[in-house]
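What you see is the complex with one protein chain gone and the rest in place.
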Amino acid sequence: MSLAQIREHARGRLERLGNAVTSHVWRLGFASRFLFYTVLHSGTALRRFRLTVAEIYFAGVLSLIIIMVSGLFVGMVLALQGYDTLQRFGASESLGVLVALSLVRELGPVVAGLLFASRAGSAITAEIGLMKATEQISAMEMMAVDPIARVVAPRFWGGVISMPLLAALFSALGIFGGYLVGVQLIGVDAGAFWSQMQAAVDLRNDILNGVIKSVVFGVAVTWIAVFEGYDAAPTAEGVSRATTRTVVTSSLAILALDFVLTALMFTGGKPA
Amino acid sequence: MVQIQNVAFGYDAARPVLRDVNLSIDRGSVVGIMGQSGCGKTTLLRIIAAQYLPGSGTARVLGTATSGLDRDALYRMRRRMGMLFQFGALFTDMSVYENVAFPLREHTALPEDLIHDLVMLKLEAVGLRGAAQLMPAELSGGMARRVALARSIALDPRLILYDEPFTGLDPISFGVIVRLIRELNDSLGATSIIVTHDVQEALGVVDYVYFMAAGRVIAEGTPDEIRASREPFVRQFVNGELDGPVPFHYPAPDYAAELELAEG
Partner (left out) sequence: MNRATIDLWVGIFVVIGIGALLFLALKVGNLATFAAGETYNVQARFVNIGSLKVRAPIKSAGVVVGRVADIRFDNETYEALVSMNLDQHYQFPRDSTAKILTSGILGEQYIGLEAGGDGVMLKNGDRVRLTQSAVVLENLISQFLFNKAAEGKDEKK
């Protein structure tokens, strides 16, 4: 290739990169306005709480099985792996501490968030996207009913309410799983398991921070899910792409936010 | 009832879909807007429904111009309109009863037993009172469209818009919808606008026709006038002729040259 051709090629690539970045930034702005509008018009969702309750069912209750079973298994694996390492330092009695802190601080909110994104988030996106594709959203607009207040807001609040509860359930069952494996199976002392855990896990620093994380994740995942659904192209392919985007973007958002929140909450503190 | 003056519109600035459209619809009439796919008729319907605003010109619907409305005024106007979408657009997570009751529940504070009676009334008008407890997935295309029709007249609208109501229906459902459009219009004292390209059947039910091509109204008149029209496009359309102003062949280079026969 001649130098001129290479230059053309490179410029084309750069232009496309620039376009991609600007279009993403624009989309983020659009999504933010959408969120703002949704929250502002949440009156219907809160006044007619029936609607939101139905959405809590679809987002939360239907995710119960996967969250609880996963939590149990994660806790059990934590205990197995943790014991193996801890007993090399003669610290096997701290197993409870390991399991509890890992779950409450990190794994509970993050893994429950990822599972929620793939199960409930994609379902919400698909549902809203299909409503758009079959003109149900247009029909609602034509009947002078604001579809964002009637369809989007209840799903948003349903997700935000469900997420912290699911994360707590995940952590609780994980700790129980850790207890099952650690105490019942391996033989760590039950008293040491619970007492060391209680001494090491702080209500404000650990548990509250974990709850805050799960609330933040809930808002992020549900926001992405309703936005992608509402913005989907009204075709089968459009909906499919939107659900994929929901899962991918939510997962990345959870992990990135987790880093930011962990850095803010758990490191540093007041210097000595 | 509806007045469109010099309306131009395009979804993006580069490609105008409507250029200088003028039409006027009187109260109580059933009007058809016909033309080929892509001529802009569905877009025009959307502009009448105020889903889109005209790029230039004015659209006056039910006495007010659509351009200056805020959300509340827009919703007030829409409560006096009903729209039937091409495939019904029923809410799939609700039963037939719930679908028809939806506009009543959202816009009125009527007690449940009154709503029940109204829903049954509307369903009876379209002949589906017995299907009240079915879910949309259990309905045939024709039935779904009838339920959607019942839903769109739930609040006794003054203006009813039909977007391709005859598409994909079997002859019986077809006949049913055709009769319902006329009966409902007359019994409600409403005005109906039908966008369609089913020429022969539509000509049998409408009072007046507007023909569109390439974003403009190229012919208008009563069904008899249209049938007798000498305008080439109308003749091709009404008679379903193969070739005319709308060519059969998509523009392509010379045939012989393409086949490489004109060689040597």
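To keep things simple, chains are lettered A and B as they appear, and every chain counts its residues starting from 1.
Note that in this section a residue touches a chain if its C-beta (ideal position, glycine included) is under 8 Å from a C-beta of that chain, and two chains touch if they have at least 3 such contacts.
Just so it is clear, the model here is predicted, and its values are computed rather than measured.
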| item | value |
| --- | --- |
| Contacts of the hidden chain among displayed chains | A |
| Given A:Ile6, A:Leu64 or A:Ala236, the one touching the chain that is not displayed | A:Leu64 |
| Of A:Ser32, A:Thr85 or A:Gln198, the residue in touch with the unshown chain | A:Gln198 |
| Residue among A:Val77, A:Ala133, A:Ala172 or A:Ile212 touching the omitted chain | A:Ala172 |
| Residue numbers in chain A that touch the chain omitted from display | 50, 53-54, 56-57, 60-61, 64, 100, 104, 162, 164-166, 168-169, 171-173, 175, 194, 197-204, 206-207, 211, 269-272 |
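By definition in this document, only the chains that are shown with their structure count from here on.
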| item | value |
| --- | --- |
| Chain A and chain B, separation of their C-alpha mean positions in angstrom | 43 |
| Residue numbers on chain A that touch chain B, as the complex places them | 130-131, 134-136, 138-139, 141-146, 150 |
| For the chain B and chain A complex, residues of the former touching the latter | 49, 51, 71, 74-76, 78-79, 81-83, 85-87, 89-92, 102-103, 106-107, 148, 151 |
